[in-house]
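Here is the structure we will look at, set down as structure tokens.
Apart from one protein chain that is not included, each protein chain of the complex appears where it belongs.
On to chain A.
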Amino acid sequence: MSSQEALDIETSTTALTTELWAASGQNALESSRILVISGTATSTSILKNLVLPGIGSFTILDPTKVTPEDAGNNFFLEGPSSIGKSRAEEAVRLLCELNDSVEGKADQRSLEEVLEKDKDWLLEFTIVIAHNLEPGSLDKLSSLLWQDPAYPPLVVVRSAGFVAEFYIQYHEHTVIESHPETAQSLRIDKPFPALLEYSMSLDFENMDVTDHAHVPYIFILVRLLEEWKKTHNGNPPTTYAEKQKFKKSILAMRKKSDEENFEEAEAQAYRAWTPTTVPSEIKALFSDPKVLSLTTSSPPFYHLLYALSKFVEEQPYHALPLTSTLPDIKASTEAYIHLQKLYKKRSEEEKEIFKGYLKVEVPEDMIDAFLKNSHALKLLRGKRWGALDADPQALASAIESGPKQVATHLALTALATVAAKQQPNAPLTPSVEDLTAAAQALLPPGTELPEEFPAAVGEVARSPTADLPNTAAFLGGLVAQEVIKMITKQYIPINGSCVVDLIDTWTGVL
């Protein structure tokens, strides 16, 4: 066995996971440091799904001792034998059993103490997650983390019985590797010179029968489109009739009725008349204030965007740079590899041109990833936690677009409002009337609560302090997934709130 094989086997445990976010994502995960505030069932459920794929380290901040209630609903406590011990220490010990390579720390200070005496400690973390914090502390924490972008993003999680919500507070989140379902354009409508030249040079008439049945459809379409344009004032097929005629001309080229490459060309014919353009979401990024006011210290993402905008503006096709990723195409091995080489050569040439527009040095693998995904880049700008509830008009219009989601969100906010008004350690048993009044007070005068509100608020009143194991596990998965997306900067995280209702079993975003 070669050493490469041995290495492959050794890494096979993580290989499957890494398939979803590649080595770069796994590296980001392995160097991340997560802070989770309070060791509730929901908190440990979230951590479980982060420890398993292999974050670098985590800290649980929790001054409390395990209560009999905790011991009953938290899988990362050992039943009655954990009662009376530090909740943070017990949870850290049991979570660490899941993955030797992850470091866990228990910190028994209170959040209040950290906020008063050790704010800078929070700068150590990649992301902070807080579950069901007392409203006053949550407010202080979220304000602090928002006030300076150097602080990490905050995930606010709150739940009561069957309903829940979480929110990610970040200023900005950029994604290069969004893992889009759609591929980049093959640019059949705007063939680069070598592609056009080769397509035109093919002698279909005198070609060997086997070769004829193995010409990749890209060459066929480029060739036919060029010929079509010559007799149509340089235009591609536009009307339905023209498109049908064009398709017929593809099939007419067949020497035998079972040539699959021509069938594939017919099925892909739309590529000949669908113009390659820059997606409007990408175009919009070109005029982002941070691109327009670029400085040498701007993050690489903005430098890459600037270079992309110049490339599109100044290069003759006004298209995104070509990529060398091709789909599988019916062809002989030689023909396919020849096609791959043509695309690869051209994409490398365009990459060089693209690099010419860069004003700073950017790592090569980042440029490669950027160009591969230039049709699916994402720039998300977030808001402060609580911004929605502080804006009655915004709430009113959110009710219009997502009444069900807002109903659940308002019920949970009302619970926090009621909790903030009472003594810290008094039992929390709010009435539906009190909760409804608290929710109503957030809306502009005259605006009615959504009709779904009673169904949501009734659940909150029924189980205001219940951290149900299934709800905790559900949130544990959802929140961990979003945190993985934030850390790896791959896939697209939510921008705002995600609301969960586990009675009718739905999720929604706000």
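Keep in mind that, in the parts below, contacts are C-beta pairs under 8 Å (C-beta built on N, C-alpha and C of every residue); 3 or more make two chains touch, one makes a residue touch a chain; residues count from 1.
As a convention for this text, contacts and distances are computed from a predicted model.
Name of the non-displayed chain as stated in its UniProt record, restricted to "NEDD8-activating enzyme E1 catalytic subunit", "Phosphatidylinositol glycan, class U", "Trafficking protein particle complex subunit 11" or "Splicing factor subunit": "NEDD8-activating enzyme E1 catalytic subunit".
The residue touching the chain not shown here, chosen from A:P279, A:P392 or A:P469, is A:P469. Residue A:F162 is the one among A:F58, A:W146 or A:F162 that touches the chain not shown. Of the residues in chain A, those that touch the hidden partner chain are 1, 4-5, 8-9, 11-17, 19-20, 41, 45, 48-49, 52-54, 67-69, 71-75, 78-81, 83, 97-99, 161-162, 178-179, 214, 328-329, 331-333, 336-337, 454-455, 458-459, 462-474, 476-478, 480-482, 484, 491-495, 498, 502-509.
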